[in-house]
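One structure, pasted below without further comment.
Shown here: the complex without one of its protein chains, the others still in place.
Chain lettering (A, B and C) follows the sequence in which the chains are written, and residue indices restart at 1 in each chain.
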Amino acid sequence: MTVTDGSPVTIVATDADDQPRRTPELEELYRGFESELLVPLWTEIGDLMPPTPRSKAVPHLWRWDRLLPMAERAGRLVPVGRGGERRAIALANPGLGGRPFATPTLWAAIQYLNPGEDAPVHRHTQNAFRFVVEGEGVWTVVDGDPVAMRRGDFLPQAGWHWHGHHNDTDAPMAWIDGLDIPFQHLVESTFFEFGPDEVETRETPQRSRSERLWGHPGLRPLTHLEPTPATPLLAYRWEYTDRALAEQLALEAEGHRATVEPGHAAVRYTNPTTGGDVMPTVRAEFHRLAPDTATAPRQEVGSSVFQVFDGTGQVTVGRQSWSVQRGDLFVVPSWQPLTLATEGGLDLFRFSDAPIFERLHQHRVQYKETAQ
Amino acid sequence: MTVTDGSPVTIVATDADDQPRRTPELEELYRGFESELLVPLWTEIGDLMPPTPRSKAVPHLWRWDRLLPMAERAGRLVPVGRGGERRAIALANPGLGGRPFATPTLWAAIQYLNPGEDAPVHRHTQNAFRFVVEGEGVWTVVDGDPVAMRRGDFLPQAGWHWHGHHNDTDAPMAWIDGLDIPFQHLVESTFFEFGPDEVETRETPQRSRSERLWGHPGLRPLTHLEPTPATPLLAYRWEYTDRALAEQLALEAEGHRATVEPGHAAVRYTNPTTGGDVMPTVRAEFHRLAPDTATAPRQEVGSSVFQVFDGTGQVTVGRQSWSVQRGDLFVVPSWQPLTLATEGGLDLFRFSDAPIFERLHQHRVQYKETAQ
Amino acid sequence: MTVTDGSPVTIVATDADDQPRRTPELEELYRGFESELLVPLWTEIGDLMPPTPRSKAVPHLWRWDRLLPMAERAGRLVPVGRGGERRAIALANPGLGGRPFATPTLWAAIQYLNPGEDAPVHRHTQNAFRFVVEGEGVWTVVDGDPVAMRRGDFLPQAGWHWHGHHNDTDAPMAWIDGLDIPFQHLVESTFFEFGPDEVETRETPQRSRSERLWGHPGLRPLTHLEPTPATPLLAYRWEYTDRALAEQLALEAEGHRATVEPGHAAVRYTNPTTGGDVMPTVRAEFHRLAPDTATAPRQEVGSSVFQVFDGTGQVTVGRQSWSVQRGDLFVVPSWQPLTLATEGGLDLFRFSDAPIFERLHQHRVQYKETAQ
Partner (left out) sequence: MTVTDGSPVTIVATDADDQPRRTPELEELYRGFESELLVPLWTEIGDLMPPTPRSKAVPHLWRWDRLLPMAERAGRLVPVGRGGERRAIALANPGLGGRPFATPTLWAAIQYLNPGEDAPVHRHTQNAFRFVVEGEGVWTVVDGDPVAMRRGDFLPQAGWHWHGHHNDTDAPMAWIDGLDIPFQHLVESTFFEFGPDEVETRETPQRSRSERLWGHPGLRPLTHLEPTPATPLLAYRWEYTDRALAEQLALEAEGHRATVEPGHAAVRYTNPTTGGDVMPTVRAEFHRLAPDTATAPRQEVGSSVFQVFDGTGQVTVGRQSWSVQRGDLFVVPSWQPLTLATEGGLDLFRFSDAPIFERLHQHRVQYKETAQ
């Protein structure tokens, strides 16, 4: 699908000639519009109807080595408990006016829990997940099921399920929360309820009940045969993700089609009851670039947040470029071209709002031929 | 589904005790957050996670007898053509900072075309429709198919289809445009392309080709057997809508279940290839209240815009109440209770963003037992 | 999709060399198989796994002028009532061993009701419909809703709905019943229940309640928003079918794509809640050939029954050819090529088992280039 060159519409949006001449009668009409709470299309169309998406969000990188110390200081100064609910510190995209929005639809925050602390139980319509770039020791209790959190694990926690966290070790733990808070805030669909101040159980099993029921490839318990909007599997363990990626690269080396592009392995986390995305508004994936790999530029409707899980590389989003390393987080606004490159190899966790656009038939993706 | 009483969380959002004490160290931490483009959850949660949706939009009524004269004056002062594209004047919800947004997701505007005028051809990803409360004489040409517009007709025009309008009569015509412009603006999925400055055809048939192919109840042409995201039927004529509503009330009178509630008939405009909504982001319905009918209060996630098509009545949205008559437009923000009442009978066109919430599993509706 | 030439496998199926030599040991093994209720694949594969479907059913034509008199004589000799349930006389395909099966999956029968007679109320899991080639005067009462039957009407009546018929005129009436009796008999899914001996109501309205609720193009009552497995519309009236076909031919004449092939108009009867087939196992269509039209040969997995509604023509199915006229019924077995031709014009009603194959991913269609 080709997209028109932006320039003519840029002119539309900016060139005064394009607007009717400001006669006294017109000025009076415009004043009339104001008093009647009306706004004409012809003065707004350039902003409202650009030739391609113009994101207010900007590409931006947050360094883990700046983020983590902030969370640690918050751990010393800010209690966690009822009311504030979570010791979570959100990425605020510089293009979005200081709101805690990584992109117009996505929330990304670092959450921090000290030894012995509880994050109280609540539920909300926002879809959430946790991703662990390092550390362990916290259990998130979802509808009474304790789920261990460890490096590399992806832990979805869909809307309107009760959940709280507790740290039963003697070390603090930090992780990343991803949610659709900005989206639900914009479209005004948010519900929230308090639960108990403490988690229902302090059990610390290595595997949650949901994993024991659902964590077997292609097997479904006969007790749960209906599709559910969100995944019933509460933990996607690193051991499986790592193996799936390693085997894609091995299959490629053996001459079989298994990777997205040469040297680029990727898996999507899915809902085993449908084969689709883990949650109705959030897509989550893990990408692995083999050493000396560069991806082709890619543009997509909707926004993404990436976190570097391992390795180092160069990331280019639109006109921005960064060298990245473990824990660094960056955002890709709607329709901004993304390129990834690495010498030593690069592992990346990604989440995005793509399911929103696919379900509403607004999704578009565009690949450029090859990196120039 | 019961929803928690808002007060505790209101406290969360406002009560200073609920926040950590503002020590110098904390102030310094907050400054650090700012410089690192971070925002804590605990200072924002009251706004971001209310117990039930708190719409920034407010209930508001626009009177047709104020709106139409504005459009007529614009018809004299403002040319229609390339660049501005349409002589459309949008409702700007007083709660939304002067933007041309009737609600956070929906655009509603009056469009006006003088005798002999063309609205130039373009296409965009926004889903659009026209509804005609009075007058006729304009043909909208969609992908080359000329569609007559007449009082009571609903004319969907889904995203990314070429369309322009022309008025070949000697009288001006005004109608209502509905689109998902604010939604696509917020989520940044907008594409736009220019077409020819004049419509492809000046034919003025009474029935469009789409009606001749698709306008037969329960019959589908064998040339088009795949489901399409939006309806292929480009005109839903008043004659059918009126009859469907009249028959629901007649069936009710004969003792059969056919109405939503006593005296309240309603139809939804649907896509004949799926039986679902006419467009992926927009729901359109027509409601008829028999004389001396009052509806039960109803709350729904997502927002609606209503236009009075005929009759008079009393409308209550949240704490607002109005007496309404032909052409008046009002908005119902997310989760605000709506009640309709009439003595002489009331016909209402409604459109909403409900498909967004249903497709993303965020939809909720709540009926109160009866008006207290 | 190309299909392999049958000959090699024909050899497999018939050539004795292809079978292991009949040594005494082998004979003994085969006797052992028999006593253990076992059958080897290698002796059966030619019949069980042909290169393309080999239908046991054969192409056959039943002449209306022979069928109708039989029904009239049955009307004089055979009472209709509880036990026998219906005065229905079924087509028995000569290839199917004298069973009342038009094809291996489809039942087609002529039903006949005298003035004043009732066909008693019952329900069954079989999906049924009636199609009227001539006459009127009978009402079929479905779940208490009286549905008039008239020439050209298609009247679906999905599985497990109560139904009976009554003739309140002073003239007898005959029509065609179509059901999936053979299919459900083969797969053993049949349930049946008796209802009252007389229909619940003797009302004779021109339009059923279902038409008044559902018979408006693209409009859906808000009281019924969930998809249903079968259509809620109980009558597809000739007036609409005729107009839809006429307009397809008119659009073709105006240079627009609207017909299946030149001069060949066709509509499918659909379920307005899904846009799909009227019933889970039965497809129903109406085809109109303009004068001097011939269709390209067409092969399809699954079987069809056609009834000539009007006009005359030549029908070729496999190696069979017939001249046909009003009321004549013929069957098209699975994968047998069908060609239709007419000089004066030909209207055909068709029903088939295609939804079974589409839902089970077994459907295939093949068009040959053009009629030789």
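Assume a residue touches a chain if its C-beta (ideal position, glycine included) is under 8 Å from a C-beta of that chain, and two chains touch if they have at least 3 such contacts.
Values in this document were obtained by computation on a predicted structure and should not be read as measured data.
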{"item": "Contact set of the excluded chain (shown chains only)", "value": "A, C"}
{"item": "Contact with the hidden chain (one of C:W139, C:W162 or C:F183)", "value": "C:F183"}
{"item": "Residue of A:N271, A:T293, A:Q307 or A:Q362 touching the missing chain in the full complex", "value": "A:N271"}
{"item": "Contacts of chain A with the absent chain, listed as residue ranges", "value": "209, 212-223, 225, 227, 231, 233, 236, 240-241, 243-244, 247-248, 250-251, 256-260, 266-275, 278, 285"}
{"item": "Contact set of chain C toward the excluded chain (per top definition)", "value": "3-4, 8-9, 12, 18-20, 23, 25-26, 29, 32-33, 36-42, 44-45, 48-57, 60, 62, 66-67, 70, 73-74, 77-79, 83-94, 98-100, 104-105, 109, 124-126, 159, 181, 183-194, 229-230, 280-281, 301-303, 333-335, 353, 355-357, 359-362, 364"}
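The working rule: only the chains that are shown with their structure count from here on.
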{"item": "Whole-Å gap between the CA centroids of chain A and chain C", "value": "52"}
{"item": "Touching two or more other chains - residue numbers and ranges from chain C", "value": "none"}
